[in-house]
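The block underneath contains the structure these notes are about, expressed in structure tokens.
After this line comes chain A, so read on.
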Amino acid sequence: MTLNSKAPSGPLAEKWNNHKFNLKLVNPANKRKYDIIIVGTGLAGASAAASLAELGYNVKTFCVQDSPRRAHSIAAQGGINAAKNYRNDGDSVYRLFYDTLKGGDYRAREANVYRLAQVSVNIIDQCVAQGVPFAREYGGLLDNRSFGGAQVSRTFYAKGQTGQQLLLGAYSAMNRQIATGKIQSYTRHEMLDVVMVDGKARGIIARDLVTGQIERHSAHAVVLCTGGYGNVFYLTTYARGSNVTAIWRAHKKGAYFGNPCFTQIHPTCIPVSGDHQSKLTLMSESLRNDGRIWVPLKKGDNRKPEDIPEAERDYYLERIYPSFGNLVPRDIASRKAKEMCDQGRGVGASGLAVYLDFSDAINRLGESTVASRYGNLFDMYKQITGENPYKTPMRIYPAVHYTMGGLWVDYNLMTTIPGLYACGEANFSDHGANRLGASALMQGLADGYFVLPYTIGDYLAGEERKEVSIDSPEFVAAEKNVKDQLQKLLSINGNKTVHEFQRELGLIMWNHCGMARNENGLKEGIEKIKALRAEFWKNIKVPGVGEELNQNLERAGRVADFLELGELMMQDALQRNESCGGHFREEYQTPEGEALRDDDNYAYVAAWEYKGENQPSEMHKEALEYEFIKRSQRSYK
Partner candidate 1 sequence: MNSAFKFLDTSIGRKVLMSLTGLFLCTFLIVHVSGNMQLFKNDYGLAFNQYSVFMTTFTPIKVVSYLLYLTIILHAISGFRLTMQNRAARKIGYGAAKDPRSSSWASKNMGILGTIILLFLVTHMANFWFKYKFGDVPYVQYMLDVNSGEVLGAPVGLTDSGHMKPHEIMASDANGQPVKLVIVRDLYNVVKMAFQETWLVVLYLLGMIALAYHLVHGFQSSFQSLGIRHPSYASLIQGIGVWVFGILIPLLFAAMPVYFYFMKS
Partner candidate 2 sequence: MSGNMNLTLKVWRQKSQNAQGAFETYEAKNISPDMSFLEMMDVVNEDLIKAGKEPIAFDHDCREGICGMCSMYINGRAHGPLKGVTTCQLHMRSFSSGETITIEPWRATAFPVLRDLVVDRTAFERIQQAGGYVSVNTGSVPDANAIPISKENADEAFLSAACIGCGACVAACKNSSAMLFVSAKVSQYALLPQGNVERKERVLKMVSQMDQEGFGNCSNTEACEAECPKEIKVTNIARMNREFLRAKLFS
């Protein structure tokens, strides 16, 4: 199968408009004859569900949480970008497009990114109309800030809760449709398979997480908005429930997986405090505006930070990148922290942390100013670590935070399975090899509010307007497969818990496919994962039964999928013999230790096709052609 991105031709700024005009439409009276299933109710899922229901389609939504509002989009802190140019500082759709493409190290599709920048302005309008309480200025108009090293102020925000407020907006729009009956919301339900009939996605198999009942749900199209798969690393900033299961099972049914190795690692998280740790907490990137990052000059210097004299400290970011200093992009800041710790100069009990020191800022600005800027973050830090960052430097370490990879989708957001769509972080998306700050929210809502509602009609217009039966042999078979797998998990009754397997997998992933990767390490990692996967299916212990609320059973199924995904990520990282964005191969770096991209050989999307259990996956390439902008090497010296 050759990959057709379906990106329209023509001038950049006209592509989306022309494409919309060329899309087939579904007659308003006929929309109610089509059923659409949406899995996942974060920003992408909730916005898509509401918009499609408003158009008149019958929508069913599924989420594993007890309310759509709890999807992990809710945890996004910083903000959402939009090319509104309210600041008169020279922002434009083109600039947002350019920044996003460059930030992604030129590994995204031009047409998609331009469309994203175009619709970004509509998102803000939509959210404000829903009553999202964005920050405002005294004149009553919207406030903006600059974020993630952008040169313009284009980020809209609602204190440190932008994700929650945007999600509540989309959720409220969903609730309105639930009240009208256009959306049926299934909460505490987990999708466990996509059902294919005649080569098209026609429904899903879901498990009611309370009763354990396996249910069949049919539709004319299925949309996966289930977020990222970073939890393959175990310790991440993701929610505990975030998983790959929906998109992985779709992948196994024929949806190609795009750029699985592209992972974003956020530099400022609270470090691991012990083996018990279940979660890493992100501290806003804004801390790097005033905090100085350093490690001791000497290896293994165990003195308290206050006792280490200025001359024996290494402010390594300021030393290596004199012009950007502590404000270098996320991937670089993360990688350098790891290098310092690898050199044995890490701090804290584990040696896996660097200092983020505010003493200069406190001396310069006074404690009250620092408190007014970062007070809530300092409080959060204190709550988690028990240390007072006004008195002693914070300890920070990078953590997995976002996955740029995901299901491969064309310009219409359709996967390689007809009728199966992927939106938001679940698709391989618009961020290339590295996502800029405040762009994830933008993409999720763009897909859900302003792209999918147009493009899905093009597909549905060609589909028969009769209800899809859930009694077909395909549904029966899919249900049986799901039940068999659950039964298998329950019957092994080995000696190791799901938790142990997931931690072990996470450690392998972090060590072999983390911030820096190399050929040998990846090959070794693949073997380790294979072995762990084999052990999993022999030695997993899942207590309880299937016909009840069984959190271990839920998690076991997810870890089983992570164990397969992990290997694919490593394979993808192994084939990409270059460094770009979040993917850093130690063999491919400049003499100064910076990422060395290879545009001649690797300017493509790697789309992986599943070939069966324990069979090597097959890679397909979608060449990335840049018609409108020139690629350049990123430099922050």
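The set was built so that all candidates are chains of the complex that A comes from, given by their letters.
Here is the rule we go by: a residue touches a chain if its C-beta (ideal position, glycine included) is under 8 Å from a C-beta of that chain, and two chains touch if they have at least 3 such contacts; residues count from 1.
Everything quoted here is computed from the prediction, not taken from an experiment.
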>> By the touch definition at the top, chain A has one partner among 1 or 2 in this complex. Which number?
In response: 2
> What residues of chain A sit close enough to touch candidate 2 in their complex?
Replying inline: 47, 50-51, 54, 65-67, 69-70, 72, 74-75, 84, 86, 122, 124-142, 158-159, 161, 163-165, 168, 171-173, 175-176, 178-179, 185, 187, 210, 237, 239-241, 273-274, 276-279, 281-282, 380, 383-386, 449-450, 453, 497, 499-500, 541, 543-544, 548-549, 551-552
